[in-house]
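For this view, one protein chain was removed and the others were kept in their places.
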Amino acid sequence: MSVRLELEGVSHRYARDGDPALADLSISVEPGELVALLGPSGCGKTTALKVVAGLLAPTAGDVRVDGRSVLGTPPERRRAAMVFQKPLLFPHMDVAANVGFGLRMRGAPKKDSASRVREALRQVQMESLANRRPGELSGGQQQRVALARALVTDPQLLLMDEPLSALDANLRSEMRDLVKQLQRDGGVTAVFVTHDQEEAVVLADRIALLFDGVLQMYDRPQAFYDRPASRAVAGFFGATNFLEGRAANGTVRTPLGKLRLARPAPTGDVVLTIRPEALRLEGGENSFAARIASATYLGTQVDYTLETGGARLRAALPPHVRLGVGEEVTVRLPPESLWTLER
Amino acid sequence: MGKRPGRRRANAGIVVVAALVALPFVPLFLWTFAGEWRFPDLLPSEWSPRGIHYLLEPGGRVFEASANSLLIAGAVALASVAVGLPAGMALGGYAFRLKGLVVFFILLPILVPPLASTMGIHLTFIRLGLADTAFGVFLVHLVPTVPYTAIILASVFADRTGELESAARTLGASAWQAFRHVTLPGVAPGVAVAGLFAFLISWSQYILTVLIGGGQVVTLPMLLFSAASGNDPVITSALALVFVAPAVLVLVVALRYLKPEAPDGGKGLVGLGKAS
Partner (left out) sequence: MTLGDRTKIVLLLAPALLVIGVLFSGGLAAALVQSLGYLPAIGRTEVSFAAYREVLGSRDFLDSLILTLYVAGASTGISTVLAVLAALSLRRSSGRVSAVVFQLPITIPHLVAAVGIALVVSQTGLGARLAAALGLIGEPREFPALLYDRYSIGIILTYVWKEVPFIALVVLAALRGVAGELEEVARTLGASAWQRFWYVIFPVIAPGVVAASLIVFAFTFGAFEIPYLLGQTYPTILPVMAYNEYRALDLGARPVAMAINVLIAVITAAIAAAYLRLGRDLGRG
């Protein structure tokens, strides 16, 4: 019953002569998969979501559900339920009526829809507040109702546009778990828009990263850390160490010195990147003498800036390792943690 | 689907609405310059500067009436802002007991026609020597204008959190300096708009001026009214165009300085329709 969603070459311009908000986006979402559209604000991710919902018509490209184009289907017949950044509950209806709205619009029998509404409210732990008005609920409660309202219609696609961004931090992680659990249980194919990379990593089966309307990388979350497609992608995911150099025969000559790679790399100009948490304070292969230039205590880790002969490196180490500014250390860049990008 | 066909329909709609809005102005413009315009001609057969001459007649009644209207409306605008500004500060900036009642009391003259209260107060004005004077007319014009300035300025002050003033105080400004250098410049556009509306409401008054002015204080709407009751469409139309000029001017200014998209941007203008 789950469907496959495909976007093929989808573009959208708001003004006829303006820059495209979305340029040639092609991704496919497998049945039951949850894909996050990730990117900074204004990158086109909400535009993409609205195109899938049918609220915007693409200026080029196609949207297919199970191989059939849905561009000719108006939003109300796409069975693509959307949860917005704001809860947007209907203010003149109580919680139960809000949740039952979609069933009522489709003419579901009253008795049947009453029990489905109850079940949906139970899933989001709101059954005791079924008769409240939206104005009497907290922001988190409202968003839970909005989620139930979308899910109760048994949609083919669940589209979520930053549904958690208006909530405070504690509530956000709780809601995140709820969203993930409900999506898994229902097996509904889902697209989730967010600007928060942590949220995308925790929630999504796959992430589509967009900058300025252009897809940068589409892969599993782990890949964005291990094998970023570009320096910009690596940077968005918190990588800070970039070493330019020339690669030949499995080694790269960098300002730091000669580094051996674990994986074969193309010959020529490259950029090496290594995540701060992958650096080791130990000797051995790819190790160099360094001096601590600064240390910032972050609670669960300590951020160090290391000065070596030819470069500055950022290292994130567990807090029990206590090093003072000016201390001399040996730092190792494990070959298996080095990732090569073309320059 | 999508937005484009909806937008096209909306643009067609706006043309229709604009035509309906413009319709009453068509005969006003044509008649102002008409010499001879017999039924059933669609356009005047002769043009004439008679309407314009009437308006510009040196020492004529139009000149005097315009001067009276300008003077009274200008004074009313200043006084309404002076009275409405503190009231707006209190209503917009503070929560207090009986606020609902105060708002009701201040709004009442907008919905209860000032005609009733003005007839009631007329005898007192006669006794005090205020009847048949421009000052008396000025006073009764305040009845419909003060509620508007107070309410417009209340919404202006309601949008201010007071944080900027606090910041100024922490930087060493006295309470007065904070008001003078932070609050006032911040509310200045709202104050200007409130003043313009008060001007327009006063400018448009007919019956209050007639009741209290007793025919001694002649303003533009009185000339227009008597022309409209008579049978000379040229004079009537010419007067109407002069009478409407400040309204159009205010609209242009207000649209320039207010954001029409903002939910509050049009509020004052919207309310104005009820009093003019």
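In order of appearance the chains are A and B, and numbering begins at 1 in each one.
In the analysis below, contacts are C-beta pairs under 8 Å (C-beta built on N, C-alpha and C of every residue); 3 or more make two chains touch, one makes a residue touch a chain.
Nothing here was measured: the structure is a model prediction, and the numbers come from that model.
Enquirer: Of the residues listed, B:Leu28, B:Leu55 or B:Ala192, which one is in contact with the missing chain?
Expert: Only one of B:Leu28, B:Leu55 or B:Ala192 touches the chain omitted from view, namely B:Leu28.
Enquirer: Looking beyond the chains shown, say which of B:Gly35, B:Pro49, B:Pro113 or B:Pro189 touches the absent one.
Expert: B:Pro113
Enquirer: Which parts of chain A are in contact with the chain that was left out?
Expert: Residues touching the hidden chain, for chain A, are 53-55, 74-82, 84, 86, 88, 90-92, 101-102, 104-106, 135, 149-150, 153, 159.
Enquirer: Over the whole complex, note the residues of chain B touching the chain we left out.
Expert: So the residues of chain B touching the unseen chain are 3, 6-7, 9-11, 13-14, 17-18, 20-21, 23-28, 31, 39-42, 82-84, 86-87, 89-91, 94, 96, 100, 102-121, 123-124, 139-140, 142-143, 146-147, 150, 200, 203-204, 206-207, 221, 224-225, 228-229, 233, 236-237, 240, 243-244, 247-248, 250-251, 254-255, 260-261, 263, 265-266, 269-270, 272-274, 276.
To be clear about the criterion, only the chains that are shown with their structure count from here on.
Enquirer: So, what's the distance in Å between the C-alpha centres of chain B and chain A?
Expert: About 54 Å, centre to centre.
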